[in-house]
Structures are given as structure tokens and as C-alpha cells.
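Take a look at the structure below.
The other protein chains are all here in position, but one chain of the complex has been omitted.
All chains are identified by letter, namely A and B, in their written order; residue positions are counted from 1 within each chain.
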Amino acid sequence: VATSALLNKLSDAMLSNIKNLFPICRSITGEGVRDTLRYLQDLNRELVIHDVSSGTQVFDWTIPEEWNIENAFIEHESGAKFAEFSINNLHVLNYSSPIDTFLDRAELEPHIYTLPDQPDRIPYVTSYYSKRWGFCLSQNQKNAMPAGRYRAFIDSTLKPGELNYGELIIPGKSKAKILISTYCCHPSLANDNLSGVVVASALASYIKEKYPDPTYTYCFVFVPETIGAIAYLSKNIDHLKKHISAGFVLSCVGDDRSYSHVQSRLGNCLADKALTAALVGRENVKAYSFLERGSDERQYCAPGVDLPVCGFCRSKYTEYPEYHTDADNLDLISRDGLKGALTALTSIVDAFEFGLKNRISVLGEPQLGRRNLYPTLSNKNSLLTDVRMRTNIIAYLDGKHDPFDISIITGTPLGSVVQELVTLREHGLIAAD
Amino acid sequence: VATSALLNKLSDAMLSNIKNLFPICRSITGEGVRDTLRYLQDLNRELVIHDVSSGTQVFDWTIPEEWNIENAFIEHESGAKFAEFSINNLHVLNYSSPIDTFLDRAELEPHIYTLPDQPDRIPYVTSYYSKRWGFCLSQNQKNAMPAGRYRAFIDSTLKPGELNYGELIIPGKSKAKILISTYCCHPSLANDNLSGVVVASALASYIKEKYPDPTYTYCFVFVPETIGAIAYLSKNIDHLKKHISAGFVLSCVGDDRSYSHVQSRLGNCLADKALTAALVGRENVKAYSFLERGSDERQYCAPGVDLPVCGFCRSKYTEYPEYHTDADNLDLISRDGLKGALTALTSIVDAFEFGLKNRISVLGEPQLGRRNLYPTLSNKNSLLTDVRMRTNIIAYLDGKHDPFDISIITGTPLGSVVQELVTLREHGLIAAD
Partner (left out) sequence: VATSALLNKLSDAMLSNIKNLFPICRSITGEGVRDTLRYLQDLNRELVIHDVSSGTQVFDWTIPEEWNIENAFIEHESGAKFAEFSINNLHVLNYSSPIDTFLDRAELEPHIYTLPDQPDRIPYVTSYYSKRWGFCLSQNQKNAMPAGRYRAFIDSTLKPGELNYGELIIPGKSKAKILISTYCCHPSLANDNLSGVVVASALASYIKEKYPDPTYTYCFVFVPETIGAIAYLSKNIDHLKKHISAGFVLSCVGDDRSYSHVQSRLGNCLADKALTAALVGRENVKAYSFLERGSDERQYCAPGVDLPVCGFCRSKYTEYPEYHTDADNLDLISRDGLKGALTALTSIVDAFEFGLKNRISVLGEPQLGRRNLYPTLSNKNSLLTDVRMRTNIIAYLDGKHDPFDISIITGTPLGSVVQELVTLREHGLIAAD
């Protein structure tokens, strides 16, 4: 019950946080990311904001200049305005160079991005590593732009500065680490990826509240996608390779249509097993191979990096129609969606904190009847589902199957497995070794 | 031909034995089990009847009191009798406490067990580890009981005594053991499990007759289910863990509708492979995972016990409609059903006795033609099925695939594989090492 109340409280907070963070214009560098990280720091004071200077070499990449923006619009000679940044920050090509120029509609054309097959949606477009300026409009908005002269105005700056990311470590008794990585570089897109940001933050709160003295060390990172993950990895690779037991990249975890598991490169690491178990018994679960990856699992699983990390989404990025458009807004997010993602992750945490290696303390089947864990009357229909679940879990408590294995083998939701383990331990049926 | 005659003789004996054993009222302790074991001792004189005193601790369990029963019935004030033990011993709740009392129909109600969804069937109900008294009736019989006063009479005893089980060892040249375990604690139920009892007994006779000096040691145990298996295991666990190569729990092997393999806990022990092979080419074969277990494979495969044992049924317990009702009677049993189960097991024995590791004695394909094992004329349709079977078997005679592997890989019934191995050995084509 305490846990249930905690989860409800956190679910409310996630919704509220996502609303507060939505308006900020983020990119891979700049004030937007820093504002976002400072907000997260208010929620979990342990969060540290790191900075890496422009021009720093990180693996095969170089930290780009810092981008900031004040305003942007297109103005027709008639005074009519289009693509106003103040109305929707998606209207400006993310990372756009500054511009202030007058030109004909035809000259403006190559600088306008639309989605012809979703004509009422503004697309989210970026050009990080090649200097461009541009605007994003819905196809309908573009069609409504009259002929004539236009002013293209983007009040942005690209200057040497820094890239920022947040790191929140909850230290445990053991050096073994669980990594939660999520990205905080997209502008006003709710599911992609403010959902990941607030779910990660809520998970940190859950762990601190439920496990004041945890066994595992939990490491949360909030990074600009790709370049931020690479920067974080390049600073921490040796330590991470030694200590990470399992990691999860959270992305698009705020809608309530499905659950998606983006497998690690080889598809068989502990994180894959943990997430598979956490999704047992849920509806609309789909596993995607690493060939379908798209977020920072790309970096964590790259050859030579090889961390045991997989991706976790509700509806997977690129698979839902609102993806990378202005329809990925607060309407797409639901409390159930966020809570579903959170509880999948808390069930994994609960399993790790219970302990992975458990052995039944007796030889042969324990006599459950005398412990009131089994019906004493045996008739044709007496083997009820929950007793069957109990004996099935016991059957695999051999010290070789962890709670994730047991969940998957027996088809029991991971949360129920852990709950049952708690009951068995209370009855002295888990060996103490 | 000799083998075929032997199998026919044993099939006749199985049918006859099952008829003789059917009327006895068995339970997990008491005279019924002893009578049954003495009958089996008459068939195979090597059988030893063991006893374990009430109150003895066996693993997590305690041997219960010994139960015996003389008579039982319900009598209406009109003199009409119901649930007469003398008519069907299923009418009394198995292990029922004694009672002799007068009470109203409504007071009697909680002591009556029926199967509302099979209204003309008397259920088989037990209460071993919690003291109860009760009667089992068909729903229709219960419905016919008039209002009024009743006498409930159960002339049973529950006293310190002993639990018994039978052990029949056929010693072989090697210490490696094949275990056959079956249970003998159910009252007048034919398929569950007199079928297991008589098939095990016939298999022992087969081995003694066909292999006067066997390689393997065959160990047959006839135990009360659960508590008997646990008692047997607790006395023999170290020895069994060292020496058992494969074991089979026989249960419900007397009908002719299907073949069922209840896999060991991990599903990959030698017994699983042997039974899979023994069922190649038979009809209506179904493999059930350990999650569907229900008989003493529960004990033999429990964590820490971990013997290489699986379960074998024709129609699996709990899956056939007559299960645990009075319809599980002699009508359900067929000679073909029993013989089908027996020949599956004899094919496994034949494979073990032939030897598991066999290597073809030549490099490249042997020239079968000059040994009259291959057609000398090659035309488009000349590769007949049996020649193809022969060359396929030879292809896997590499010293690494046992006859079970070869049967499964090539889709050849295990009996045919062993027969072919005999032929190849006769032609000097099996290496002597």
C-alpha cells in the first residue's frame, strides 16, 4: 500500500513536470538544456550538471558550438507572419544559423521544411553538423503563403560554449550499477522525450524513498542525444564497462498504446532479460531487434562499448504517427502511460534490490499446506491459479534462475514474482546463503 | 519374434493385473498399499517392501499417521443408504477421520463433495494433511437425498503406523541406473494409477527376460505419491544423484488416446531426450513443460534434487475428462494403451542396453551395396525409404549422437533405430571401441 501510494504520488508529479518542461526550446546545446537540467535538479538535488566545452574531442566526434535562440519568423511584405517561433518553437529548424534577409517566395522555398503526407503537421527537423537556416511549417501553412517578398528572420547564435548533461547518482552498498539514460535535447515535443526525462526523475525519487540504503548504485543520466551520450561515455567508459549490470535508455514512454523493447546489440544482456520480464503480462508488448534502434542504445551498445543496455519505449519512436511533429504534444501523454512505464522500471529495481540469486531452503517440495500456502483439500479443481504460480516460482528457485528468468519461464508478471519471493522469505523458505 | 511374443504375454498380464488390483482401497498409508505391494512382489520376487514410521521427518515433511478403513455410508432416517463404501471406495473422502453421528441434511452438507459440472460422476477427493471427515457423491446422487435426519458413519482409523513403498532393483554390470517411479496410493482408479503400477511391473519382467545380464541397473519404485517419493528420496538422495542416468515417472499410461511427455524442470535431461525419441512416429504425441507437471517429477526435479527425470503418460492427468472420477475405471483401460506405453519404455531400455555411444567403423560412406544393404541399380526412384533411413542413421553414427539423438534427428522411431544398429553391428559396421 505504501508503494502504491508512492507510485500514485509520483505519477501525479510526472504529469505536472512534463507540463512545466514542455514550453522550453531545447537543442543539443544551449540554455534550453541547462534550464531543463536545473528543473530536474530541483526535483532531485543530487543531480550534477556537467559541461564539456565546444571543440572538445569525444571519441570520433567534436562538441559543436553552443546554440541559442531568441526569436524567429517569416514576414510577408503584407505584414502577415508565418512560422512564428513564439507560437511554436518547432517552426525553426533546430540549430539553425542566424539570418535576417529579404527574399522572394521562390528563394525562400529551399529553406522551408514540411511533411506533405501529414499536411497539417509541423515537422521537427534538425541540422546539427552542417550549417543551415530554415523554417518548419505544415504543408497547409506553406500553401497559404502568398507570392511576393519575405523577410526571413532568425535571431539565433552559434558560438563556442559548452554541452551540458545531468548525472544523478544514488549510491548503493555495491559498486554494481544500474544505468538509466534519457535525452533532454528535443524542443517542445512531449512524448519524445520529456516523457523519458520525467519517468527517469520519478524513478530516482522512488528508489530514494523505498530503498534508503540500496544494494545497487543507480546512475541516471540526462544527455543530449547522440553527442551527449558520446561525451558521457568518452569520460566514463572504463568505469562503466567495469560496473554496469544493466542499463535502460528511456525514450517516448508517455503514451498508453503499447510497450516496446529495443533489444541490445546481441539481444541477450541482463537488461534485455530484465525488461522482457518487466513486460510479462502487459498488453501490446513488442520486442524490436537492434536493427530497429534509434536512440542512445546506438552508443551504449556500439562495438567496443558493449554495455548491457537496451531501449525502452511505450509506442516506439518512428512507429507512432505523431512522432517528430507538433502532434507530439501534451495531448499525447497520459498518466496511465507514464505510470505504466514507471512501474515496469520499479519492478526491475525491486527485483535487483530483492537480490538476483535465490534458492529454496528445503529439498523436495516444501510442505506449503502447513504454512497455509496451499489448500489442504485436494479435489479435481483445487489447484488454483495462484497456488500454481507459487509452486512454479518455487520450482525455479535453484540459485541459478534470477527473478527475471522465473518471470519469463513461468509467465508471471515480474512484480508478482518479487511479491511471492517476499512471502517465501517471510516463511523462511529462501536459503540464507 | 521372441520379443514380440514377450510383449504380447506381458500385455495380457498387465490387463489381468489391473483387474485384480482395482478393487483395493488404497491411500498414502495403510493396508491397501501393503496389499498392492504384496501383489506386485508376487509378480517380481525381487521387490522389497520398505516401511517408514509415522512421525519420521523426511525433508520438509513428516510421515503422517496410518489410515485404515472398514466401512462407511450415509443412512437416512428412512433407512435409505447413500455413499456406500462397499459399493465404491471413492464414496469416502480419502484419509477421512472416523465419524458416527446423527445430523440434519443441512449439517451434513459441508461434508459432501460433488462435481457439479460432471453431475453423474463421483469425485475422488483427499484430505491428507488436515483432519476432516466427508463423503463423495455424484451431484445427482446428492440431489436425490431427501430432507431429514441422517447417520454419517465412517469406520476408519488414524493411528501411528507406517508408510510403505516398494523397491525393485535389477542389478546391472554398471552402477549407472535407470529409475522407474510410479505411485500406488489411489483407491479404485484404473488409469490413475494402476496403469502405471502394472506397466512398471511388466517392464521389470521384460528386462529380466530379455537381458539376463544387463549393462544398466534398473530401479523400480512404487511409492505413495508426493510423501512416498519424498521419503524414498530423503533416504537415497546422495546415491541417486551420483548414479541415475535417466528416470521416468509413470502416471496414467493405460488409455489409448495420446502420448504425453511431461518435461523435466529444464526440459533437457537425458530422460527427456529418451522419451522424445521413444515417441517419434507415434500418433497424438504432446510434450508438456514442467509448468504442467503434477506427479512425482515434482519431487525428482525439485531444486537441489535435480535428478534427470521426466514424466510419461498416455492421456495426461488432469487433461482427460474421467480424471479423478469414478469414470476412471477398467472401461478406460485398453490392452493397446498399456502395450503402447510399455513398448515406448522397452525401446528406451533396448537403446540403453545396445549402448549409447556408437561410431561407424569406416571413413566415408560404407559401401552398402556389396553387403546387400543398398540397391545396386540406381535410377530416379531407387532411393527407397528404408535405404534412406539406413544411410541417415549411419550419417549420425559419429560417436557423439546417441540412439535418441539419431531417432529425433532422422525422424526414425527409436525401435527402428535400435534394430538398424543391430544390423549394422552384425555387418561389422559399428566400431568396437
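Definition applied: a contact is a pair of C-beta atoms (placed from the backbone, for glycine too) under 8 Å apart; a residue touches a chain by one contact, two chains touch by 3 or more.
All figures in this text were calculated on a predicted structure; none of them were measured in a lab.
Undergrad: I'm checking contacts with the chain that's been left out. Which of B:Ser205, B:Ser258, B:Thr276 or B:Thr410 qualifies?
TA: B:Thr410
Undergrad: Thinking of the whole complex, not just what is shown, which of A:Ile24, A:Met145 or A:Ile230 touches the missing chain?
TA: A:Ile230
Undergrad: Tell me which residue among A:Arg298, A:Lys316, A:Lys339 or A:Arg390 touches the hidden chain in the full complex.
TA: Residue touching the absent chain, from the options given: A:Arg298.
Undergrad: If the missing chain were put back, which residues of chain A would it touch?
TA: Touching the chain left out of view, chain A contributes residues 59-61, 113, 115, 123-130, 132, 226, 229-230, 233-234, 237, 265, 290-291, 293-294, 298-299, 301-306, 318, 323-325.
Undergrad: Which chain B residues touch the hidden chain?
TA: 359-360, 362-367, 369-370, 376-380, 383, 391-392, 394-399, 409-411
As a working rule, only the chains that are shown with their structure count from here on.
Undergrad: Between chain A and chain B, tell me the centre distance in angstrom, where each centre is the average of that chain's C-alpha atoms.
TA: 53
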